[in-house]
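The other protein chains are all here in position, but one chain of the complex has been omitted.
Residue numbering begins at 1 within each chain, and the chains themselves are lettered A, B, C, D and E in the order written.
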Amino acid sequence: MYSVTVRDHVMIAHSFQGEVFGPAQRLHGATFVVDATFSGRELDQDGIVVDIGRATAELRSVLADLDYRNLDDEPAFAGKNSTTEQVARFVADRLAERIGDGALGAGARNLAGLTVTLHESHVAWASYERTL
Amino acid sequence: MYSVTVRDHVMIAHSFQGEVFGPAQRLHGATFVVDATFSGRELDQDGIVVDIGRATAELRSVLADLDYRNLDDEPAFAGKNSTTEQVARFVADRLAERIGDGALGAGARNLAGLTVTLHESHVAWASYERTL
Amino acid sequence: MYSVTVRDHVMIAHSFQGEVFGPAQRLHGATFVVDATFSGRELDQDGIVVDIGRATAELRSVLADLDYRNLDDEPAFAGKNSTTEQVARFVADRLAERIGDGALGAGARNLAGLTVTLHESHVAWASYERTL
Amino acid sequence: MYSVTVRDHVMIAHSFQGEVFGPAQRLHGATFVVDATFSGRELDQDGIVVDIGRATAELRSVLADLDYRNLDDEPAFAGKNSTTEQVARFVADRLAERIGDGALGAGARNLAGLTVTLHESHVAWASYERTL
Amino acid sequence: MYSVTVRDHVMIAHSFQGEVFGPAQRLHGATFVVDATFSGRELDQDGIVVDIGRATAELRSVLADLDYRNLDDEPAFAGKNSTTEQVARFVADRLAERIGDGALGAGARNLAGLTVTLHESHVAWASYERTL
Partner (left out) sequence: MYSVTVRDHVMIAHSFQGEVFGPAQRLHGATFVVDATFSGRELDQDGIVVDIGRATAELRSVLADLDYRNLDDEPAFAGKNSTTEQVARFVADRLAERIGDGALGAGARNLAGLTVTLHESHVAWASYERTL
């Protein structure tokens, strides 16, 4: 199995509902350093899993909808907490839609899976892994 | 599949038995930067795999039994080498016991697996992965 | 010259006033990974610049006043932007006050300078350096 | 499952064939920071997956054939692009041959899998994972 | 003193003249992860040393002249080795020219110094520091 990972980041505000979150129930924020990993069993005729330039551009495009925003106001997270886990899934599912729409080209037809990891600090991160 | 990882560290002394270890048969030491990854198929009603604060506290509590110690004197490693692999398993098994005892709360009931990675330097690390 | 650095982090919300900030004029947030560097020309009788445990505790105490907050509501940043540079200075000046009050003990009497670096992402950071 | 990872690097020149590569069709180069991960279900009698010293030496030996070279001139990549994915596979397959030849010793008989990750920058990396 | 640092990277080929370089006399390459640090004694009225967005754009513009190229063919390095040190100076001097031309705006008038660091691997890097 081959995989390719590209990294970008977003800077967002949000707050959480639920006693378990303690002081994180207050309005605060995070830099999420975001890694998107694309996996495939075979390489295409160019010798790649997916073009790193295109993958980077699609990840940026998905993240642009979140960047410099208060996630408490975003319809995508209405009625649920925008935890690191939930944002990881949101990014993975949006990337999966774009792959399905052909945004990553013919090479992406061989993709088997996608993992999105969000680093919220140097001591904590979360991932969501799915098939394609 | 979702996962959450938290990081902490310990500073220990130890020595190894066995010619394969060369100069590491002498009493020496290590900083282990420890990553504990908790995996689950579903999020709980708060939208998390496990609370990062609680996970960090439980990891610290497990590591406190090793921190600033000579592992050659610890009963947990009597009769075996406290290699990076063995310490990774020790930490994972102690965390698994605590999860079973409810230390990570109701959300941890959905946990499927646990991986503990110990970084012994910038150029070497070891992991132990288990189900829950 | 000797120096010791300790690292911690905060997760904050804020917005900026001024066209130069573009989309960062909207309410957003950041994880600041904070490095505090204490410098001195001589070591104390224990062989240290400053005790790492005490330095870590004082840094945490200063950061606790910012953590999980919206800096737009904090009096410390009233009438000015809580840019990475300004927050770095705020942290450095609060640490300097505590050193002056003896919070870091006798060893800290030899300290010559203090630098605080805030990493706002994997590709951008800011520092404030001052004498003591 | 246990695993051990060791890290080294190579500095190579190359160019790519195919429009998808854009400016990377020109002769350019890369530092590949290379992580080799060895996985096994059991530890040997010394308590290790594989000796870190030996693993590091074998990885260095495999990388020495690529280091400070123009991969466009290397027979191993004749007729195909030396993409990060392809170089990851090359390194993994050469390491697998050496494990089969006994270069990593008796402990390596328990190895189940091997993953090689090449970091081409702070924002992009690729992996190849195989069984043994 | 305040400073702001932004990070980007380039991927280049080159070779060196001189016995001291050993195998690096052959055509090879490098990923340079490039950090540009802008220093100033005062913040501007927006509370910044320099706009991170503009600094990132100017660094990218300077690096674009090197990216995906064989530095042996670049007039900027004719008659000298494109060592990590020399490339660091090249990037710093080009950035200084742009600052002088007003590319970083009014805020950059307060700048006192500039440091460019090129990381050629996880175990080696070089810097060039200059006044403005």
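Methods note: a residue touches a chain if its C-beta (ideal position, glycine included) is under 8 Å from a C-beta of that chain, and two chains touch if they have at least 3 such contacts.
The structure displayed is predicted, hence computed values, not measured ones.
Undergrad: Which listed residue (E:96, E:112 or E:126) would be found touching the missing chain in the intact complex?
TA: Answer from the full complex: E:126 touches the omitted chain.
Undergrad: For subunit B, which residues touch the unseen chain?
TA: Residues in contact with the chain left out: 7, 9, 11-14, 23-24, 26-31, 33, 67-70, 120-123.
Undergrad: Which parts of subunit E face the unshown chain closely enough to count as touching?
TA: So the residues of subunit E touching the missing chain come out as 16-18, 20-22, 80-86, 88-89, 122-130.
Undergrad: What residue numbers in subunit C mark contact with the hidden partner chain?
TA: 1-8, 43, 46-49, 51-54, 56, 105, 107
Criterion: only the chains that are shown with their structure count from here on.
Undergrad: Whose C-alpha centre lies nearest the centre of all protein C-alpha atoms?
TA: A
Undergrad: Count the C-beta pairs in contact for A-B and for D-E, then report the pair with the higher count.
TA: Per the contact counts, D-E leads.
Undergrad: Based only on mean CA positions, could you tell me how far subunit B sits from subunit D in angstrom?
TA: 27
Undergrad: Roughly how far is subunit B from subunit C, going centre to centre by Cα mean, in whole Å?
TA: It comes to 30 Å between the two C-alpha centres.
Undergrad: Subunit E: which residues touch two or more other chains?
TA: 7, 122-123
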